[in-house]
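Just one protein chain is left out here, and the rest sit where they should.
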Amino acid sequence: MLLAAAITALLAAAGCGSSSSSGGGGNKLSLVAYSTPQEAYEAIIPAFQKTSAGRGVKFTQSYGASGDQSRAVAAGLPADVVALSLEPDVTKLVEGGLVSPDWNKDKWHGFVTNSAAVFAVRKGNPKNIRTWDDLVKPGVQVVTPNPFSSGGAKWNIMAAYGAQLEQGKSPAQAQAFLRALLKNTVVQDKSARDALQTFTSGKGDVLISYENEAITAQQKDQALDYVIPDQTILIQNPVAAVKNGNVDKAKAFIAFLHSANAQKIYASHGYRSTDPALVDKRKYPTPPGLFTIDKFGGWGAVNDKFFDPQNGIVTKIEQGLGVSTAKG
Amino acid sequence: MILWLSVIVLLPLAAVVVKSTDGGLAGFWDAVTSPQSVAAIKFTLLTSFVVVVINAVMGTVIAWVLVRDDFAGRRFVSALIDLPFALPTIVAGLTLLALYGPRSPIGVNVAFTKAAVVLALLFVTLPFVVRAVQPVLMELDREMEEAAASLGARPLTIFRQIILPNLQPAIVAGCSLGFARALGEFGSVVLISGNIPFKTEVASVFIFSQIGNDNVTGAAAVSVVLLALSMVVLALVARLGRSWYDG
Partner (left out) sequence: MTARLGLRATALGYLTLLLVVPVGMVFWRAFEHGFGAAWNAVTTPDALHALQLTLLMVAVAVPLNTVFGIAAALLLVRRRFRGKPILEAIIDLPFAVSPVVVGLALVLVYGRVGWFGNWLSEHGIQVIFSTWGMILATIFITLPFVVREVAPVLREIGTEQEEAARTLGASPWQTFSRITLPAIRWGVGYGVVLTTARAIGEFGAVSVVSGHLVGQTETLTLFVQDRFERFDLAGAYAASVVLAAIALSTVAVMTLLQKRRGA
């Protein structure tokens, strides 16, 4: 008993951790985000705090893999604003009653930044990888995250699939391409960040990554280049306010994220602005065959058709590859 | 006592078991027998077994050298054995990757292969057999060995017929602890194995990815299987050997 009391005192004195459940007002905002924009938010938050809406607002920040963060919020991680990598991670929170269903009924559909799926290659691109077809050539080692543990990895798969369709191939041919691609994949890390680590530590010839991840890595002096393939998917990152949190301040913060000020900060960290006027065409050229997830009917349809753990197209491909290479 | 144990251990594990039955027995069975799940469990069992065998041999050799041999720095080396136990798994993974991965300074690159998983598991399970065998070796009465030697028996025969039987319970105990640890290892393996489903994905990473796929029930089901396997092994050893609390 004495021990318990002493420990409680210790904890109180230490003063860290043990945050009370989300906000409820005042001048605190809790931002739960995926890992890539950490540097961007570290710049955006001070900028927000300089505005009248943001003056005196204290932030707690949490960064991690998008899916993990979404699950954490669903499991009780206090949050006022969630900034995630892909829409399904927010949809999950809507289904859990944590985010209002009208979160994306604004003119940006809830998206605050864009990016694109690109090929990260070794500096100087020694293997001259430029197109999707280059990825399935024999002997090319591809790195992409595991689409079953990394929501972000799904962007890559759909980029590959959609690129084939954009090139005029049939769905059957596109699936065959996915099989060839996964056959050339030597590592499937559990998250996009891990995949980037794997690639920068020397494994593989090409990493299917997001433009902003590649740019961030370059900004951190990693020796890589990236190529934007002609056909690729537009990656759209959502932001939402959490119900029962500090909603007013959260909405003010989100409004700020759409301001030119914040969008420029995003751009300096590798993102494409959602405002086309703010997209520097030289740094962020628009590929001719750019498409979005709507091409396939949205994430709900995609998850069912491609990634269902029993019957998904990609599941079956991975399984087929596993069985055949196990025997071979 | 009961309250404490319940809050800390039993409740959380019970929750996992309960969650795993969310989809009924059929759901449980489906989750556990899905091809990827079976592949992950088989791969985990296989690599853990390989690791156990290597540990049984090398662990005994190392214990032997530490007890019966004498050389400068022997005590220091003996102290080092506990290091994997104390070192965080993430650091273990990082260092193995740096050393035996693509940027290896000594040109050994086994990262992202099945061998890499074995390597990581060997690192984290190193102390178990060594520490189990060492005390037994130290207490061993050498009279029988000396008698056998004076009767002309060769060292290998002495080892096989006299020493080994005495070491066996300790080796088995150490191996089983190592096996249980290897089955569940995550932090060091996840960095170096490549996690390719159906190829280099271990069960703990599979569970992790099932959670990632919002299939918490399935994750719980495989967790229960993994837990059961470990418990079976520990129970077997408890029966074969002495419990650590009774005479």
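Going by the order they are written in, the chains are A and B; count residues from 1 in each one.
Everything that follows uses one rule, which is that contacts are C-beta pairs under 8 Å (C-beta built on N, C-alpha and C of every residue); 3 or more make two chains touch, one makes a residue touch a chain.
Being a predicted model, the structure only gives us computed values, none of them experimental.
In the complete complex, the residue from B:39, B:56 or B:92 that touches the missing chain is B:92.
Counting over the whole complex, chain B has residues 1, 4-5, 8-13, 15-16, 18-19, 58, 61-62, 64-66, 69, 71, 75, 77-92, 94-96, 98-99, 119, 122-123, 126, 135, 155, 177, 180-181, 183-187, 203-204, 207-208, 211, 216, 219-220, 223, 226-227, 230-231, 234-235, 238, 243-247 touching the chain that is not drawn. Those residues of chain A that touch the chain absent from the view are 3, 7, 10-11, 14, 16-21, 35, 38, 60-64, 69, 72, 74-78, 96, 193-194, 197, 200, 217, 220-222.
One rule holds for everything that comes next: only the chains that are shown with their structure count from here on.
Look at where the CA atoms of chain A average out and do the same for chain B: the two points lie 35 Å apart.
The part of chain B that touches chain A in the complex is made up of residues 30, 34-36, 39, 97-98, 101-103, 111-112, 190-191, 194-199, 205, 208-215, 218. On the side of chain A, the complex with chain B involves touching residues 65, 67-68, 71, 92, 146, 148-151, 185-190, 194, 198, 201-203, 307, 309-310, 315, 318-319, 321-323, 325-326.
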